[in-house]
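All protein chains but one are shown at their positions in the complex.
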Amino acid sequence: MNRLLLNKIILMLSTLSAVIGISFLFWILATLSYKGITSIHWSTFTNDLVEGGIRNLLVGQFTMALMATAVAVPVGMMAGIYLREYGDGSKLAAIIRNLSDVMMSAPSIVIGVFVYALLVDPFGGYNGWAGSVALAIMMIPIIISTTDNMLALVPTELREAGMALGGSKHKIILQIVVRAAKVGITTGVLLSFARIIGETAPLLFTSANNQFFTMDLSGQFPSLTVSIYNLATYPDPESRELAWAASFILTASVLCINLIGRFSIRNKK
Amino acid sequence: MGSKLFRNFSFFSATLSFFLLVGVFAILFSYAQEALHEFGFNFLWTEQWEPDEDDEGGIFGGYIPILGTLLSTIIAMLIATPLAMGIAIFLTEIASVNVAKPVSIAIELLAAIPSIIYGMWGLFYFAPIVQFVFGGNGVGLLTAGMVLAIMIIPFMAAITRDSMNTTPAVLKESAYAMGATKFEVIKDVVMPYSKGGIIGSIILALGRALGETMAVAFLIGSVMHTIGNMTDPTTSIPVLLANNFAEAEDLEMSSMYFLALILFVVSFAIISTAKFYFLGRNPSMKKVK
Partner (left out) sequence: MTFKNLVTAALITSVALTAVHADELKGRGASFPGPVYKAWTAAYFKATGKKVNYTPTGSGDGIKSIKKRMVDFAGSDKPLKPEKLRKAKLYMFPSVVGSIVLAYNLDGVKDGDLKLSRTAIDAIFSGKAVFWDDAIITKENVGLTLPHAPITTCVRADKSGTTFNFTYFLNKINPDVKVSKKPTWKAAKVVAGKSNSGVSANIQQIKNSIGYIEYSYKIKLGLPAAQVENKEGHFINPTVPSFQDAAKYATWTADNDFYAVIGDPAGATSYPIVAATFLLLPIEKSEMNKKVTAFMEWAYINGDKAAAELGYVPLPASTKEAIRAYWEAKKIK
């Protein structure tokens, strides 16, 4: 009797945990949607921050994220390829995998402070390049890990078939193995893109913020997340409203990209 | 592009992680020199943080932000661990496939929400509730710890779930065949089998919570005060950096790098420990989100 009761209690508590978890998700999304949708006007998208909109912030955040992706994807993929295709099983590969995972979970504010010392302090000012680099540093370990794991899923027979056809190693990797893992890697890229778009701490003292529209990466660069942080502390209703609008749009973008990524993987296999 | 070139380029890319890690450590260490020389290890239990009026010197100590970081993380772990375990159990042992899939996705969406959103929502919706129930001003150590818990639950739950799913069905089935209840199967078969992964996930979540900046910045109060009450405002290392790094000069900035160094080294130690626990179990467990 006691055993069955204990069992029932634990199972109920576990189900309750899941309910609590889901409730928080709905609570957060509900308040965000309510506050966000009521705060969005046409001008939110057509004006820059200086005039009470977020146009320059959206462009700025996406620009830096794209710059980061342009750097992180080739570097990360090449590193992942090395780990799985050339160095697999070696001690070096194991060490590098560990280091990469450490960097992946490193506090983002530390990355920001690091890039400040490297790219802001010596160059005399906050700039968008530094912001992009900070985001890239956060993205690279994720791409490495994704590539590494996705390549591992490719059956060895494919590689052997390539070798049997007489292809050179790098051609086999690029045209057969990577191609086979393409969907998984793309999903990884999408998910990491969604992750860095929502980052604030690495941008605080690298690209800072800019209320005007600009594409000049050598100066302070507009950021959606940094703006939310600033606007939220302003007491006047217009700033608060803008902060909610920006938060809603940011979350909607991030979740959409996430869902697209997950559905593409489910459809493939 | 020759095969040799390709291989070399990929090797170089791989070693980038190594250089990055060493680079971060080197920069933090070198910029922290001034503070290290000035204060030494006393920095760890000095409570003051007072810049001189001309900002060239001052007395700085990391006790309050270090304590705030530790306490907020501990509160978060105490709340998050049972809930995350519960969710993992639900997903692996209780829910049918039709329920588990959407719930899994919902949990992963929770993990994808940017931390600044947790801060916004926490400040305007959660803090007043904490104030109503526990008193205080709404922003303080307790609120920060609770929202931090909500943030790390999905992360911990997902990894624990993946760990638990590696338990071979045959082990569970033989336990059921002997008449074990679901709970007993979980307790005596699944948990011991996936122990490494579970402990690893807890430690990893701890590492994440330590470095969390934006949500805590909104909610911890950002005051350089020691706490008397759990609801009192205080600060943490990431929050101090986020709020005051930009205006810091010379010795104060060096002290901030000192704090960043401490945070980085502790994170490194914790994550490495977590990996040690993952290692014995399942090689593909090394994938973390």
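Read from first to last, the chains carry the letters A and B; within each, the first residue is number 1.
Here is the rule we use: a contact is a pair of C-beta atoms (placed from the backbone, for glycine too) under 8 Å apart; a residue touches a chain by one contact, two chains touch by 3 or more.
On a predicted model such as this, the values are computed, not experimentally measured, just so you know.
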Option touching the unshown chain, where B:Ala32, B:Val139 or B:Ile152 are the choices: B:Val139
Sole contact to the chain not displayed, among B:Glu38, B:Glu184 or B:Glu249: B:Glu249
Contacts of chain A with the absent chain, listed as residue ranges: 50, 66-67, 69-70, 73-74, 77, 120-121, 124-126, 174, 208-212, 214-220, 233-236, 239
Where the unshown chain meets chain B, residue by residue: 48, 50-51, 53-55, 137-139, 221-225, 233, 243-244, 246-249
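Convention: only the chains that are shown with their structure count from here on.
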Chain A and chain B, separation of their C-alpha mean positions in angstrom: 17
Contact footprint of chain B on chain A as seen in their complex: 3-4, 6-7, 10-11, 13-18, 20-22, 24-25, 27-28, 31-32, 35, 74-76, 78-79, 81-83, 85-87, 93, 95-114, 116-118, 137, 140-141, 144-145, 149, 152, 168-171, 173-174, 191, 194-195, 197-201, 204-205, 208, 225, 228-229, 232, 243-244, 247, 250-251, 254-255, 258-259, 262
Chain B to chain A touching residues, read off their complex: 1-3, 6-7, 9-18, 20-21, 23-24, 27-28, 31, 82-87, 89-91, 93-95, 103, 105-110, 112-121, 123-125, 150, 153-154, 157, 181-184, 186, 204, 207-208, 210-214, 217-218, 238, 241-242, 245-246, 256-257, 260, 263-264, 267-268, 271-272, 275, 284, 286-288
